[in-house]
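Missing here: one protein chain of the complex. Every other protein chain is in place.
Labels for the chains are A and B, by order of writing; each one numbers its residues from 1.
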């Protein structure tokens, strides 16, 4: 398996000699830092600019879907772009300035340029009384309005006077942009990796996911793989809906998938299962996390969250789970200006990438075999596979061979045997290789997913 | 749903404005108090008189099955009536007096009028050494004999002298009487509510069940209901056997059922599942209890107990569970004179009734829907069903809609979705109504139970 020749290829549970967490973390952090200042939204130039940053990692292609395109129950909205926005007080001082933080503007605000009293302005203002120094993140994609987000301290300091309000934005026919990158494998069976790219200056949600996906794609590029891999960077909700609507015919090829979000904070890993609940990806991620010696939590699917909502809608129902550290909505900085470059850590992102590489190694390595000598044990010693002096306990490799032989009956994959034996998939996979070489085991026939 | 217009109709988990626990408890206690002095048995005028008391609540009808009627393996016994009974000591004082407590006579005692020595009398006496002030409750339906029950103190004070024994009873051909009341619903599918009415002056077991059933019937009367409801007040064992034998053809219509017993004491709720174990009624009662914020326990079916033994016999096997507070045999006053008007509480009976109304609301409301837009989420915002400003957490109603949409795939009822989401059925039902009104959801076709 080509994957075993470098970082991405260590078998799960093993650590690879050339994995340099510090270097990888630094590179991920550099990407996030470069993406951070850009004002993204579900459409517009911010997405295009961001995807071009990721093209430094892999030659992903940009796809444009025209405004007005019908995608299932939805319609691709007009394209939004913004150049500047501010609120000036009567003395000309800016009390909210898009150039200082793009979170100050309600995302998708229509243009406005007007003087108004505080009483008229106030319904357009949003703040967080419980976190008085943070600017909230708010959007209004589908109702044409405008607004500003301020820290509670800014909001409270506003005098009852006249203000000059300016939002220099445009909202009109254009396109929804997404990025896509494919790595061909030995079969058309695909693994889908999806991350949303629509949030403005918020690091964990989801510059971390965008960057980790790009590095993951870079690591897998050029490898010899059994699955084909498809990476998409898409605006949340409307992006995955549009992508699904336009790719309905290829959905049967997608055998496994992951949504990546919030993978940069130092919290424990969280895996949210696919709607199917016991799909291959669900079992593989659980296996890798269980053998990771790191803290983690597993959750069943719920229809709240990110694009897994669409991938797992009842009429789509793909085997797609969601890989996170602290889930959206569950860290205090979520959807505020405090989700900044101090919340995400180089080492956290590197660890996330490493787990994902191990998950992919497990997907690639989860073979099913058939024991060619199923009546009693084969004589392993004759083949040099067993200790010559008896009376002692089995070595680990012998144990793994006995497990593989006993349960390779057509009904158990290596992952099934890993679950029964408690052994890591990589150990069983190595045992299977030895047994296959000795002519005692053969890959189970039939189409493999 | 018509049920939502008054007490019985609040969706489970909600409290209804016009539910007056104090008033309801007082009325239930009044009924029990009126029934308390009557000497009931499995046949005879005590049952008739008791059922007529319940006719104040609903126009239930009295049915008479002649003695000698063969009902499965049993035969309806002769009818028993009693006018008076006592034991007089040599100085003419009554040491046991039926007029003070009908428990003094072994139920179904044949007539006797005789003087006898204590040694002859003693084999006919029953007492409770472990509860020396309480009179036990004993019966001898199928072996012709007679006897008296005394408190242990009375028993021990009996001098070794001659006694005059009188039981002025009659046992001869007559009828077994039961009460029945039906409330027609939109379909022939029935819910059966059964309570035994054969115990003499014992309040919790089962005047509480008889009274709560009558009030439940009263509350449901005149409502627009999907299920038809059938209430039976029957003597224990022989009554349910006779009823089942005579109504075998309609059994397939019974889709859910509950035996009500011991629902008046202040103990926590107990639900004993049907023999099927996972019938609709089992899942509905568990759901309602879980969301009741009251203590409760669930038990699997066992062939001990009351009439659920017959409803759940292997050749009948109806989906009938048993709803109780403290189960029969598990409170010290069980089957003694201490199961009196001080053991049952107005508030306990009212709470039991309220839980039953919520169980019925859940049975009525447990619809299955099909998502008409199953590919990705529908755009709820366009239909006014979603908050216009994004970036915040979902409101509860939105969450409920997402759960209903995601799992209304033909394989999940609202109750299934309630179990997965942890949301109360009523919240999901309200969400389903909104989605149905918006044209996004339709009731699942096919026959519904």
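Here is the rule we go by: a contact is a pair of C-beta atoms (placed from the backbone, for glycine too) under 8 Å apart; a residue touches a chain by one contact, two chains touch by 3 or more.
Here the structure is a predicted model, which means the values were calculated and not measured.
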item	value
Sole residue of A:280, A:378 or A:424 that reaches the chain not shown, by the stated touch rule	A:378
Residue among B:245, B:385 or B:441 that touches the chain left out of view	B:245
Sole contact to the chain not displayed, among B:310, B:333 or B:408	B:310
Chain A, residues in touch with the chain not shown (by the definition above)	371, 373-379, 381-382, 388-394, 399, 402-403, 405-409, 420-421
Missing-chain contacts mapped onto chain B	72-74, 106-107, 126, 136-143, 145, 147, 237, 240-241, 244-245, 248, 275, 300, 302-304, 309-310, 312-316, 329, 335
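Rule of thumb we're sticking to: only the chains that are shown with their structure count from here on.
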item	value
Inter-chain centre distance, chain A versus chain B - centres from mean C-alpha coordinates, in Å	54
